[in-house]
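Apart from one protein chain that is not included, each protein chain of the complex appears where it belongs.
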Amino acid sequence: MDRIYLDYAATTPALPEVIAGMLPYFKDNYGNPSSIHSFGQEAKAAIDSSREKIAKSIGAKAEEIVFTSGGTESDNFALEGVAFKNQEKGNHIIVSKIEHHAVLECAEFLGKHGFEVTTLPVDRFGVVNPEDLKKVLTDKTILVSIMHANNEIGTIQPIAELSKIAKEKGIYFHTDAVQSFGHLPINVDKLGIDLLSLSGHKFYGPKGIGALYIKKGTRMVPFLHGGGQERNRRASTENVPGIVGMGIASEIVHLNLTDEINRETVLRDKLINAILKNIPDTILNGHPTERLPNNANFSIKYIEGESILLNLDMLGIAGSSGSACTSGSLDPSHVLLSIGLPHEIAHGSLRLTLGRFTEEKEIDYVIENLPPIVEKLRAMSPIYKKES
Amino acid sequence: MDRIYLDYAATTPALPEVIAGMLPYFKDNYGNPSSIHSFGQEAKAAIDSSREKIAKSIGAKAEEIVFTSGGTESDNFALEGVAFKNQEKGNHIIVSKIEHHAVLECAEFLGKHGFEVTTLPVDRFGVVNPEDLKKVLTDKTILVSIMHANNEIGTIQPIAELSKIAKEKGIYFHTDAVQSFGHLPINVDKLGIDLLSLSGHKFYGPKGIGALYIKKGTRMVPFLHGGGQERNRRASTENVPGIVGMGIASEIVHLNLTDEINRETVLRDKLINAILKNIPDTILNGHPTERLPNNANFSIKYIEGESILLNLDMLGIAGSSGSACTSGSLDPSHVLLSIGLPHEIAHGSLRLTLGRFTEEKEIDYVIENLPPIVEKLRAMSPIYKKES
Amino acid sequence: MPGNYSEKVMEHFKNPRNVGEIPNPDGTGHVGNPVCGDIMEMYIKVKDNVIVDAKFKTFGCGAAIATSSMVTELVKGKTIDEALKISNQTVIDALDGLPPVKRHCSVLAEDALKSAIDDYLKKSTGQGLPGFKPHTEEHHG
Partner (left out) sequence: MPGNYSEKVMEHFKNPRNVGEIPNPDGTGHVGNPVCGDIMEMYIKVKDNVIVDAKFKTFGCGAAIATSSMVTELVKGKTIDEALKISNQTVIDALDGLPPVKRHCSVLAEDALKSAIDDYLKKSTGQGLPGFKPHTEEHHG
């Protein structure tokens, strides 16, 4: 059997159509979109058309899309862009405890430079309670940032409900949709938000490209300062092939989105049910139903995550423990701690995320091979011995 | 004849070797370098090897290279990273008048957020006088940023001399080498600098990738906040294909750099001499000798730049007027104004920049075809009539 | 198309109509300034209240040249009153549109024409166009 990739939440392969679509912009139509000559105008036409595609996929207007270098820049741009522009109006920002580090760390940076940050708790499924948001709004609040779906546990937030609360007070609302785009239908009006972050490589586009939806009229400063690209909102020579690739990817994932959601949900549930049934002392993290169709996240008690991953890798199975972005440190995930898991259980988490190329036989292979790994590691575990 | 591209300073095509080297990282080895499994480790190995290549090309250590999304981010990172970290030490930043907008606009942003910015003048060739730098240093100065070679007029600054002045006072020195890398040999120790910006697409790498050299020990905060990538200095999933492509490009441009410098210099001088000789009322902008081997920048009096470009484009020749990054507005270039050109002469500038694929017959074609264009436009010009 | 221009704009840029000066014109307009990067001069010949000839000289971008060319074309054969109805939007429409950053060129072209008519009226009636003041202050972008 080929290697089995179950880490689609960390990153995805670029689709063949995406690669084919990018190629001309590396070698033949390599012009700088700011240039007036034909090379430049070809490139400009390509990014304009890609902008239309992205806009259409979320129900926005083309001029509301700004291309960035990825989800992190989109998140940083949203927070710093609004913060540094609206500082006279207020200096209070609200985020949730389970935001991606790209939001949390940026909020922390702002916290050191004149802003107040409130961090909202979540319940044991990882859901923000709208009542909690109401309570912490002040007349100094300028921005609320709550993610659409969590990258680790897959929980989907009630964004429309949350954004309504902010909108009533005229407060900007940002949502990080890096994980939900291409896995859930998204409409910016229905979500009622002002800013929305995307990252190309999470939906079969290339790495190093992202976008920020900025609702018309949103007051913000650029994040990257320099040339007049992206109508003065994001300086730097446009990553033309990246932009083209992301546009193609967004079209493809939306072609048959409902079918793919259903297909992945069936596989995901097969995996979840089998693991919970076959491996004792295992819990599902995240919301039982309000979760991404491709996300399964377990805590497997008494053993540690990296050891599970290494054993899976030895069998050709790629999974993750906590967010891939921080797995270098393997500190217990802030998301798992936020939903109330004790440290040792947080350390034993396993995230398996599915994608377009996931087949049932791959899920079966995991279902078959995970239990013996767990058994082996538990036999070695000093805490298993004591508690069982 | 094929189209003639003489806008290498705006951007360059990616080399075939660069594209070939990137491809596997889009489709087969698409893992996230932060992931522990084999997909991730393949990607990690690739970026480590690319880091070595970039480091080697400027005489730095691999761990001193941080990958970014391009020249703009590198410049913004250098300025904001140092500024926000060293604020207690001082709040004074020095730049030159002819920096790229990525430095100037970022300095302006910092100027609005607690920092003082001094802008150094240049002489009529675009050179910063070291004496001027000495005069404006204060005990609050934390950073000096002066570019290695200018993107519009090609003038090379005496960086080693300038950096020495800053170093003596323990002040960080940044240089934007986006235009010089791959056109001049660069050694960070010889230049005596702490920070150096690069952009991949200016030297036959892909767009949307860059690097910042950060000398070991330089105190700065991250610019992109989030995950722990790039040893906690630059968050966001690494643009693996982009990084790989930039590494390959840096190796190739350094293989036969001296030969290529000589080749381009001969062509450049042929172009410059012919234009100055064949077209009356034309001046060369920038330094006569201390200039990039591939840069020719003219002011063609009594006519306007865009009209020249459109006429050239009609003949298949791609040039630029002022910096490509801002040509959308066609405001007269701040660089040309800084070297003392009056507005109407600044409006009539034409930049032709050469590259690896530039052939002598292309230069000949331009030499042949530019004079009639100028004649036609001058015949139409109300100011030509009056002054001649 | 280069610079985001319509084919019509490029066509007028390539082959501008009515370039030059009119010896002893009945009206001359001079608008724009080198700081902005656009200068237009317009010359008209008027017979029996009808503009029988118009010519221009322009220092400026592609749009400046194309709008100058177009406005001289539009104005020929028109009475002064008809000519005064030519607005910058008329010019834009006749050129199949202009990129937003180049709209000011059409304003300049309208001004050049009005300025020439103003000059003609002053010379012929002793009184210029009521309330006419060219937008020369307007800046790029």
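Per-chain numbering from 1; labels A, B and C assigned in written order.
We adopt the following convention: a residue touches a chain if its C-beta (ideal position, glycine included) is under 8 Å from a C-beta of that chain, and two chains touch if they have at least 3 such contacts.
Nothing here was measured: the structure is a model prediction, and the numbers come from that model.
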### Task
Identify the visible chains that the left-out chain touches across the whole complex.
A, B
## Note on the structure
Across A:132, A:290 or A:304, the one contacting the chain not displayed is A:304
### Message
One chain is left out of this view; which of B:36, B:127, B:146 or B:195 touches it in the full complex?
### Response
B:36
## Note on the structure
Residues on subunit B facing the left-out chain by the touch rule are 36-38, 41, 44
#### Entry: Contacts of subunit A with the absent chain, listed as residue ranges
302-307, 309-310, 313-314, 328-332, 342-344, 347, 379-385
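Convention: only the chains that are shown with their structure count from here on.
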#### Entry: Chain pair with the higher count of C-beta pairs in contact (A-C, B-C)
B-C
### Where subunit A and subunit B are represented by their mean Cα positions, the distance between them in whole Å
33
#### Entry: Gap in Å, rounded to a whole number, between the CA centres of subunit C and subunit B
40
#### Entry: For subunit B, residues that touch 2 or more chains besides their own
306, 309-310, 313, 328-329
### Query
Which residues does subunit C have that touch at least 2 chains other than itself?
2-3
